[in-house]
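A short write-up of the structure that comes next.
A single protein chain has been omitted from the complex, and every remaining protein chain is retained in its original position.
And now, chain A:
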């Protein structure tokens, strides 16, 4: 993490940015190939490369856990499932698929809406606008520490509140980008490490909705397996 962030400073050619452009070009290019290709297996291949490149972007952003989850769930799981589905269902007519004009319109509509939402989101949170989150954090911490020092030099006591603020800032600066697996796991159980300064929202967890959704998915899977299972013939029918 440290060398990665250290390199994002004043370097004339920033390798972090270069890698970002390379990987995002890969992700976008293969996404376009998914839409342009007719052969369904090539589509699946392009999709898997695009998803893997997206996980590369997450790794570049320092979100290792989310990146590995992306690899495991989307690249590993879903695409294997997709390929199984393609292979077990693909008949002559479905192996090559033509993209119709209506599909293009619908796709552009959905994609454009998503892009608009995401662009708005990107510029919504001030921290995301700068690539040097860490150095800003460090600068803030140092400034506050200097303020406290001068306060101490003047002979004033450091209040409990200021002390707590310093602790929080030090914690934020030492953690860097939020990336701890333990914190994400605890967040699922109802403890939000990133919101611990706010007593009311600190304990807001998503365990119950998450559990309900996952059980729902399990029910759907069991139902699908039940409907799709091979119908068993009676013993008498076999002897016919």
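Please note the rule applied: a contact is a pair of C-beta atoms (placed from the backbone, for glycine too) under 8 Å apart; a residue touches a chain by one contact, two chains touch by 3 or more; residues count from 1.
As a working rule, contacts and distances are computed from a predicted model.
When the listed names "Tryptophan synthase beta chain", "NADH-quinone oxidoreductase subunit H", "Electron transfer flavoprotein subunit alpha" or "Dihydroxyacetone kinase subunit DhaK" are checked against UniProt, the chain not shown comes out as "NADH-quinone oxidoreductase subunit H". Summarising the interface, chain A meets the missing chain with residues 3, 6-7, 10-15, 18, 39, 41-42, 45, 48, 52, 64-65, 68-69, 71-72, 75-77, 79-80, 83-84, 87, 145, 148-149, 152-153, 158, 163, 166-168, 170-172, 174-175, 179-182, 193, 196.
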